[in-house]
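Encoded as structure tokens, the structure appears first; notes follow it.
For this view, one protein chain was removed and the others were kept in their places.
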Amino acid sequence: MIALLMRDLRLATRAGGGFGLGLAFFLIVCTLVPFGVGPEGGTLARIAPGILWVGALLACLLSLDRIFALDWEDGSLDLLATAPLPLEGAVLVKAAAHWITTGLPLVLAAPVFGVLLHLPAAAQPWLLVSLGVGTPALSMLGAFGAAITVGLRRGGLLMSLLVLPLYVPTLIFGAEAVRRGAAGADGATPLVFLSGITLAVLATMPFAAAAALRVNLR
Amino acid sequence: MSIWEYANPVKFMRTSSAILPWVAAGAALCLGAGLVWGFLTPQDYKQGSTVKIMFLHVPAAMMAINIWVMMLAASLIWLIRRHHVSALAAKAAAPVGAVMTVIALLTGAIWGQPMWGTWWEWDPRLTAFLILFLFYLGYIALWSAVDNPDSAADLTGVLCLVGSVFAVLSRYAVNFWNQGLHQGASLSVKAGERVDPTYKYPLYLCMLGFFLLFVTLLLIRTRTEIRRRRTAALLAREVRG
Partner (left out) sequence: MIELGKYAGPVLAAWGVSLALLAGMVVQTLLADARARRALEQVERNRG
């Protein structure tokens, strides 16, 4: 498992791996929003939690199809399926690699972008924690979507349609935690729900994703 | 004699063709009578004649949810017991469910405009229905995207399972999200409860009519799918010689 993780990380960080692309996308979203709604600080501060969460979510979506597509093309996915490591474990590792290369940079960069959007300082820790807790669920659900659409032509667009509705609960609780933090309230309740969703997703989705992969490899 | 005999397509075709006229007639009768009766009900003292929208809105919303549950059951049967008719029935039901969701959303919007003064409110119920509609769209899109019919049935089955869990989860998450901003229950019509008998009986009849209409359409569409599958199989055999 460790070897697989290291291999995926190396592939992602190499040139052409698309590493950092999600981060750049996130930055562009956070730059474009003020152009759309106007530079007024109060408005920006009010919508900042939502923008940051939606931006992170879309940035995450951007690189999802790479989770399985490359391994599908060169056939290493077939090798993984016949390897002694259960396919569920391989899926989990792939999702983890996606999170480390996409989710983690987003989490670390989010406070900087929060400053750009006038996010109140009180909300910064909530933003960091809620993204840190929520993005693994985004990666894992994305791995499920990628597993379903891996063999398809034009799979990317379909995958967005399948994955985005699954992101609804995560987005609601994540953004709610930041919003409560920004209002000076206690965001612990949505955060607990968010953690619950993430843990449930991490526990169950590898099985669904592995089932979908097996169908596609048939 | 068990229900699994209907998993045999030949048996299903024979039985469904026998009962189809009766179900269709029942649907036409109930729906026709219920809608006419509903349209002729007197005006509500508060809502005026807009109460008549209820006879379409409530049954459509009910069916939108029930059809998804039926698809979930059919998907489970396919995934566990590999009965092709079951998978095809789930495929056949999805567009009907999507149309029901659209009807519920549209009539709700038209009803909401004079009553709440807005076409759309991010009320938990409304939002949950919008999300349900997205799930229907994704499900239908996945069916049409996968070429191999068995793979398509497997993948949509898994998606239906996961989607069901997340549809319910979203329902409660949405509740949490817009709690306190909106007095939820007063805007909703809980079917049968707090509804005057004048409206209750035509409403029940409409619900029965919508249900029978769904069964009729489901049977016809499943028969269509079975025929398509058989045509494809015969053509494939011809090509192979």
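Here are a few things to note about the model shown:
Letters A and B name the chains as they come in the text, with residue numbers starting at 1 for each one.
Throughout what follows, a contact is a pair of C-beta atoms (placed from the backbone, for glycine too) under 8 Å apart; a residue touches a chain by one contact, two chains touch by 3 or more.
If you're wondering where the values come from, they're calculated on a predicted model, not measured in any experiment.
Every visible chain touched by the undisplayed chain in the complete complex is listed here: B.
In the complete assembly, the contact with the undisplayed chain comes from B:Val102, out of B:Val102, B:Ile140 or B:Val215. Among B:Phe12, B:Trp111 or B:Phe135, the one in contact with the hidden chain is B:Trp111.
The omitted chain makes contact with chain B at the following residues, 39-40, 43, 48-50, 52-53, 56-57, 60, 95-96, 99, 102-103, 106-107, 110-111, 113-114, 213, 217, 220-221, 223-225, 227-228, 230-231, 234-235, 238.
The criterion applied here is as follows: only the chains that are shown with their structure count from here on.
Touching chain A in their complex are the following residues of chain B: 131, 134-135, 137-138, 141-142, 145-146, 151, 154-155, 158-159, 161-163, 166, 169-170, 173-174, 176-177.
Across the interface of their complex, chain B is touched by residues 144, 148-149, 152, 154-155, 158, 161-162, 164-166, 168-169, 172-173, 176, 190, 193, 197, 205, 208, 211-212, 215-216, 218 of chain A.
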